[in-house]
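One protein chain omitted, others in place.
Chains: A, B and C, in written order; residue numbering restarts at 1 for each.
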């Protein structure tokens, strides 16, 4: 339990960064995890290829919400091309906690929504 | 093997009784065993409720053909009402051999066809 | 064969819960250093050795394909398979084995009715009535078939107490209603619906009644003749049996009149290149090689249940549920969905403050306590209560009061982690 609910996960869950909505985002995408109903919306503002503003909104468990919050910090300033190369490993490293196969879907939902928004609905990042 | 292929079974198979067709039968019915494709046709001539002539035709294994041949002998002179009360036990007694569940369908096919011809398609006699 | 002529099930003996637990090998495992407390029975039950061994024995001594073989093993397998059907028919008090069709699960059973009966009997202007408390498996097949046939799908709303809104039901059931499909027990609210009464209401307007018994068949007596259900569906894996098999009971005259669902081996009487004739019931609806070992496993499961007696099963679960209801209500901020323990089955879906159910389940898991979290394949219920998900603890014959206590203790831990 200490493992899964480390202080920094709970901190991002309690005090989510960049939560809310942007005015006139360049990219906006919303999706749900079909296995549990967690929802995430991701919004980006771009300058050329570069993320200059980002927001997320959503309902869900500590893992999916903390993952979304951390992800917004992670991608701010990155280019879309850099984001395209992000995968499961990056999210696991970002969260820094051991995650089983079912919970993995919670953790990856924000990245999936982000990628779907940027390039159309793709595979669940595996 | 000696059990299943007793002399009287083989005798009825080699020299079937009442095999062929009647002219203007009162009852005529044909069916197949869906599990194996054996075919039986049964034809009856009635005087009132009583069977006064009978014939069968068919293709199939020694069990189904001997059962049909014996059955024609069995029902000649009986009333339809008597035939209606015939069931699995009567056929087993008539054949006098031990029969497993799959082969039972072969043995019962002639009675089934007979009953279906007399009263419309009913249950497999069980 | 008439079921009434069958020998009675073995004499009931009443083992203690400790003796029952000894039959379930999985209950001995440890999870994260704690003994397993398995409270996810609504999703799927565990299996006693009697069931596991019946299948084991089948593969070691009796297996061959059924129905078409004349050799010893095929006859043995055929007898075992059809004997299983008889025992299952008896368990639900079916009038004939012809009315018992093996499928993969409740979901396939309901799809079979929707596709086969629905395609033949529904059209524009007709209505299919279901309820807001259905599992997706009793919603989506009707959505699909209504789209194919042009019929209209309507929902009986639920009250905030988690019961059917009977006034609305009476208004919605009209002579346009061709099907009324409803669950015998909600897998989220626990609500036990008055099946006999609902069937009668359907029949009163000339509709057929389709009963989703996925949650009732494992936990209480099922008497399809007393209920007068037209169709009734359930899954093996929720009632001590193996995965991979379910049952559709259907009234014989309805089944006779229906076109087949899937085509293939065993379901035909004759195949000519120009067309085919269908086989007798139940084979008309069992295309291809069936789940033979699984039917045998399910028969061992219903024997196990019959031996305990379904009255004992219901009583045991009710006692646990009453106890759990009290203990859970001690926890501040915990809210249980659905009616009181006297009108529900042995399951409790709840929310714990604003802690997300996934987080509740994850923390409980660290304590060895297995509960389910999510929408439990019943989104409309959750939409009704405006919550995305719940946690659900559910009981079966092997659960104990001590396990309820462990659940409660683990819930306090969850509160502590998220206390902010």
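Everything below uses one rule, namely that a contact is a pair of C-beta atoms (placed from the backbone, for glycine too) under 8 Å apart; a residue touches a chain by one contact, two chains touch by 3 or more.
Bear in mind the structure is a predicted one, so any value in this text is a computation, not a measurement.
Here the chain not displayed is in touch, across the complete complex, with A, B, C.
Although one chain is not drawn, the whole complex shows that of C:20, C:364 or C:411 it is C:364 that touches it. The chain omitted from view is touched by exactly one of C:86, C:104 or C:203, namely C:104.
When you scan C:25, C:123 or C:206 for touch with the missing chain, the hit is C:25. Across the entire complex, the residue among C:17, C:254 or C:271 in touch with the chain not shown is C:271. Between the chain not shown and the residues C:15, C:69 or C:95, the one that touches is C:69.
In the full complex, chain B makes contact with the omitted chain through residues 1, 4-5, 10, 14, 35-39, 59-64, 103, 106. Contact residues of chain A toward the unshown chain are 32, 34-36, 100-103, 123-124, 126.
On the side of chain C, touch with the chain left out of the figure occurs at residues 25-26, 29, 31-32, 36, 38, 40, 43-44, 46-47, 51-52, 55-56, 59-65, 68-74, 104-108, 110-111, 114, 132, 135-137, 139-141, 143-144, 155, 235, 237, 242-246, 260, 262-268, 270-273, 275-276, 287-294, 358, 361-362, 364-365, 369-374, 376-377, 379-380, 383.
Here is the rule we use: only the chains that are shown with their structure count from here on.
Chain-to-chain contact here is organised linearly: an open path runs through the chains from one end to the other. Centre-to-centre separation between chain B and chain C, using Cα means, comes to 43 Å. Residues of chain C found to touch two or more other chains are absent. Taken residue by residue, chain B touches two or more other chains at no position, since every residue touches fewer.
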